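Yeah, one chain of the complex is gone here, protein chain that is, but the others are all in their spots.
So, chain A:
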């Protein structure tokens, strides 16, 4: 096409390859499923198709949306994060002890929230450092960090439940703006921030690239390790915010604040189209996944299924979604650990 001399100069300003326009089935699937499920439940249950229930669903999705935002980055890299319960528990107790509460004289307000988020970021950073420093697989490091977080939370809990009296934090869950709780708006802001980071920052782009082909990225001169630590740190701060939101909802700090959120967040991300092998999906995919999971749980309860089945339904969904995602990649001598 071009002469070698021209190619040399042209390589420097090589045009960015245009991403494929048009929506593939993989990307369109989850939103279609969401619409279908909403349609089915709306037909089945008259309680489901009310404005109040839509508000309920949005409010119920808030905490999960923030946690899933964080885990999406980790999954994009092809890693996994099981530290959500630990980080959420630690930050939930931390924030309850830092704002006005019944245990001590602290009244830091927003600063307390910030400190709690920093604690979560530190725990996330710990996962990342153990991953790149000790070369321990992420599901092990994060399992360990989850235990550490729960331990820290239990230490701070010290047998007496901290009830918060801080008006601002309590107001987040109660006060409404345009029909939705403040927490829901915070969650939307998080999704927006997460999307901007994913789309426009180097961190987000590299997280994609690490998931897609880490060797290639490393061979092209990128120091991968700091970005991995940074992704886990970012994820940790998202979980911590989710923990703060739970404290706001309960008006009390609980060690168990994040129980089950690890699995729920992974389910939501996977259902939204983020592959566990990395390199695909993203924050917006996950947001759709969060709505899918929340609508499903809400709808099943409205239809009269025992709430105890929630976890089971999520388990089935995640196994089904992951196996559907790997069908195109099946090979005879493929190794799955």
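As a working rule, a contact is a pair of C-beta atoms (placed from the backbone, for glycine too) under 8 Å apart; a residue touches a chain by one contact, two chains touch by 3 or more; residues count from 1.
One rule holds for everything that comes next: contacts and distances are computed from a predicted model.
Between the names "Penicillin acylase family protein", "ABC transporter ATP-binding protein", "Peptidase M75 superfamily protein" or "Ribose transport system permease protein", the one given in UniProt for the chain missing from this structure view is "Ribose transport system permease protein".
Touching the chain that is not shown, out of A:79, A:101, A:233 or A:302: A:79 (per the contact rule at the top).
Considering the whole complex, the residue from A:143, A:173, A:209 or A:268 that touches the absent chain is A:143.
When the whole complex is considered, the residue among A:111, A:155, A:193 or A:303 that touches the unshown chain is A:155.
Touching residues on chain A toward the chain that is not drawn are 77-80, 86, 130-132, 134-141, 143-148, 150-152, 154-155, 157, 213-216, 219, 260, 263, 266, 276, 278, 306, 308-316, 318-319, 322-323, 326, 330, 333-337.
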